[in-house]
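Here's a structure for you.
Left out: one protein chain. Kept in place: all the others.
Order as written gives the chain letters A, B and C; numbering starts at 1 within each chain.
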Amino acid sequence: QHARNHAGSARVDLRGIYPPIATPFTPQEDVDFRKLEENLHKYAEIPFRGLVVQGSNGEYPFLTEEERVEVVKAVRRSLPADKLLMAGSGCESTRATVQLTEKMAAAGADVVLVVTPCFYKGKMSSAALLQHFTKWADCSPVPVVLYSVPANTGLELPLDAVVQLSQHPNILGLKDSGGDITRMGLAVHRTQQQDFQVLAGSAGFLLGATASGAVGGVCALANVLGREVCELERLCAAGRWEEARALQHRLIEPNAAVTRGLGVPALKQAMEWFGLHGGTCRSPLQPLTQAETQQLRAAFSCNGWL
Amino acid sequence: QHARNHAGSARVDLRGIYPPIATPFTPQEDVDFRKLEENLHKYAEIPFRGLVVQGSNGEYPFLTEEERVEVVKAVRRSLPADKLLMAGSGCESTRATVQLTEKMAAAGADVVLVVTPCFYKGKMSSAALLQHFTKWADCSPVPVVLYSVPANTGLELPLDAVVQLSQHPNILGLKDSGGDITRMGLAVHRTQQQDFQVLAGSAGFLLGATASGAVGGVCALANVLGREVCELERLCAAGRWEEARALQHRLIEPNAAVTRGLGVPALKQAMEWFGLHGGTCRSPLQPLTQAETQQLRAAFSCNGWL
Amino acid sequence: QHARNHAGSARVDLRGIYPPIATPFTPQEDVDFRKLEENLHKYAEIPFRGLVVQGSNGEYPFLTEEERVEVVKAVRRSLPADKLLMAGSGCESTRATVQLTEKMAAAGADVVLVVTPCFYKGKMSSAALLQHFTKWADCSPVPVVLYSVPANTGLELPLDAVVQLSQHPNILGLKDSGGDITRMGLAVHRTQQQDFQVLAGSAGFLLGATASGAVGGVCALANVLGREVCELERLCAAGRWEEARALQHRLIEPNAAVTRGLGVPALKQAMEWFGLHGGTCRSPLQPLTQAETQQLRAAFSCNGWL
Partner (left out) sequence: QHARNHAGSARVDLRGIYPPIATPFTPQEDVDFRKLEENLHKYAEIPFRGLVVQGSNGEYPFLTEEERVEVVKAVRRSLPADKLLMAGSGCESTRATVQLTEKMAAAGADVVLVVTPCFYKGKMSSAALLQHFTKWADCSPVPVVLYSVPANTGLELPLDAVVQLSQHPNILGLKDSGGDITRMGLAVHRTQQQDFQVLAGSAGFLLGATASGAVGGVCALANVLGREVCELERLCAAGRWEEARALQHRLIEPNAAVTRGLGVPALKQAMEWFGLHGGTCRSPLQPLTQAETQQLRAAFSCNGWL
């Protein structure tokens, strides 16, 4: 009964690592497209499967709709054809999500990623979310991926809804940033008939997620230590768990520092240390204090990365 | 050091009750301006101090920026001059909030109301919020009111930030929807030097808030039982606490049903029962199920309102 | 159908203020009965309605069953006959709660107070709590009061259970420490047929609670500023709300400091400043740091109490 946008075509293979790229700004807080492009040139040398544009780390809630689309276009121009461009097109209302999805596809997105609406969190029942995501998947010209990120939204996409949505021909998988490995294992288990692909939403639990059946990860830390995160995924895929564990352990603290610990400002600061353009965030996100900068530095240095 | 937008002018008196009006939609989910106007005519007969446009109950996260401004213009055309038009202009970024505030003022808002940004809730420290709200108050052509609504945002505006912001000449007060009466009392106490006005964000604790020093309320239930909520405020202001208590008690359950219990869809359903246009919400907000409708009805009928 | 322990006898009138007394310890962490008695002599001069023994501020989870009973006996010996002795007898299991209640009654308690069991919080449904409290009320030789303190237990006694339990002839009322004034108003409203008495569980919201229909309070701060808390209750009962508000406002910060802010160690420190025996807590509760002591002092001094 669903619109079969992609009947006959091969399923998109999501396996691998994706940095959810940051959005560089000028000192006037405008999008700095030149710096963005320079970052993309650096990323081109790393064996990423693709990029996520307009994830939480891209400060998408601070961008206008026009800016969101322009950034996707800019990435499309620089991205090699064999890399996937996954674009975030989530909005609070279903109609806005559908409209932005169409614009993102037209701008060159291969896949779109949609976060759970969250302002009316008390009313985002499974029924409401099913209707929202089904309508979106029905209308999207490109395949779609679900996105659950409770630390930002205060809301977890219920597993029953995930299982039901996994049957939609245009829904490829789930990016799960909650860090609950049991839930991720169960998501893989309960969707095993559907060729549904689960991506870990953080480098902190990439080994555990992969061991449990995830096919890759969208990892903020990959903006900074891209090669190392790809190496971790490669070791897991090759079943070299001892080496994987040693590498995973050294990534937990840097990852925590640039995500739940100190957030996007820390991610952008760390990018500067590793030769990428990070810079400041849009207000009201504040630059790190000196103490926070030291704390961030320690998370990298005490694990041998700086 | 602050821009003194209103130096010399009398402080706006916020005392009284404000319904945070709902936004009626057509069956195609477009804003229904005719129905909106008819609601406003009904409200004109009730002794409200004014209206809040684009509060949480107005489904503002589902409206485009253009729609948000158009709705304010439409309300301005219908609203008697002696009633305050308080418009919500909160956005996630500081720059968008400043820009929308200017448009809201140009569209006829007397006062603007700004919610805490919340997507990056882990980074919304007092410092970040102070900077955000100060910049906004500095730039706003009209006086401003802070807005804390943790049930939706997952974030409470810290009291220390409230106290510091209360010293800004362009910040009139705080709408507090959290329901923590101790916090509201302390907000009044710690800002007593500043002629800072606290508004209860719900009819459920209006008596307690008023007893603790709040000057009025922005109450979703006032969309439905407007006269009764005004009467409750009047009884409190007159020190007739016994009568106030009896009335307050009968309003708690209907209020809970249209707010945290069943949300905006219930508010709109109840409006229909009381001769106003409510109708459906934009997706993904779902209509009430039959069981929910009965539960809503019971909340009104068992307290003698239906 | 319930055991009518008190058929025919007049309902116990709970109106008024109760300090939930602290338990003084010797330097070896044994109960210091001499210091306890000296505190009771001081309290005898204050117009309390009674005392709560073995509330959260009495460190009851740190006392053995024998100690809990001994402390009640000691208080009974010192307490004037016209003051109520309300003793906490809550345990995790129903059978232990029933047994301790019998011992407390034999030791001289006029009323017993029972907290919600909480270790298996995920399984403490209304049904489980109804069974627990009904069995306890059935068996208790003295009238009983329910006790909900979510900050400690992580669990709120559901209002539906409160309403149903209010019909039990041996259940007098509810001590509610959650601070949700809307819930307290509704508890009063929905039990109005039952002569059910609600007590505020903190001095921070005593005015709001009383305005909403509570008959008094069990207030940690009354251990320190007993006369002032009684005065606040008197002003509320007399309908002198302006004066009440001014006094209430000055009590919020000291109250917060000795409860949710700095806890029992702060309560005991403040008692020392006001001529009572506080002393140290049992481990693992730690003494205040110097910074905490200053913070505590400021909460009293900036409101004119020190």
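One rule holds in what follows: a contact is a pair of C-beta atoms (placed from the backbone, for glycine too) under 8 Å apart; a residue touches a chain by one contact, two chains touch by 3 or more.
Keep in mind the model is a prediction, meaning the values are calculated, not measured.
Participant: Where does the absent chain touch, in terms of which shown chains it meets?
Facilitator: Touch partners of the hidden chain, whole complex considered, are A, C.
Participant: Return the single residue from A:186, A:288 or A:306 that touches the missing chain.
Facilitator: Checking each option in A:186, A:288 or A:306, the one touching the absent chain turns out to be A:186.
Participant: For the full complex, which residue in C:34, C:77 or C:121 touches the chain that was left out?
Facilitator: Touching the chain that is not displayed is residue C:121.
Participant: Taking the full complex into account, find the residue in C:44, C:285 or C:302 that is in contact with the omitted chain.
Facilitator: Checking the options C:44, C:285 or C:302, the one contacting the hidden chain is C:285.
Participant: Which of these, C:49, C:83, C:132 or C:168, touches the one chain of the complex that we don't see?
Facilitator: Considering the complete complex, C:132 is the one touching the chain left out.
Participant: Touch as defined at the start, partner being the missing chain; which of C:151, C:246 or C:298 qualifies?
Facilitator: Of the candidates C:151, C:246 or C:298, C:151 is in touch with the missing chain.
Participant: What is the set of chain C residues that contact the non-displayed chain in the whole complex?
Facilitator: Counting only chain C, the missing chain is touched by 29, 56, 61-62, 64, 92-96, 117, 119-125, 127-129, 131-132, 135, 151-154, 260, 263-265, 282-286.
Participant: Since one chain isn't shown, list which residues of chain A touch it in the complete complex.
Facilitator: Given the touch definition above, chain A has residues 179-182, 185-186, 188-189, 202, 204-205, 207-209, 211-213, 239, 241, 244-245, 248-250, 252-253, 256 touching the missing chain.
Everything that follows uses one rule, which is that only the chains that are shown with their structure count from here on.
Participant: Identify the chains in contact with chain A as well as chain C, in label order.
Facilitator: Neighbours common to chain A and chain C are B.
Participant: Going by average Cα coordinates, which chain is farthest removed from chain A?
Facilitator: The chain lying farthest from chain A is C.
Participant: Tell me the rotation angle, 0 to 180 degrees, that brings the C-alpha atoms of chain B onto chain C, to the nearest 5.
Facilitator: 180
Participant: By C-alpha centroid distance to the whole-protein centroid, which chain wins?
Facilitator: B
Participant: As a quick test, compute the distance in whole Å between the mean CA positions of chain A and chain B.
Facilitator: Comparing mean C-alpha positions, chain B is 35 Å from chain A.
Participant: Hey, what residues on chain C touch two or more of the other chains?
Facilitator: none
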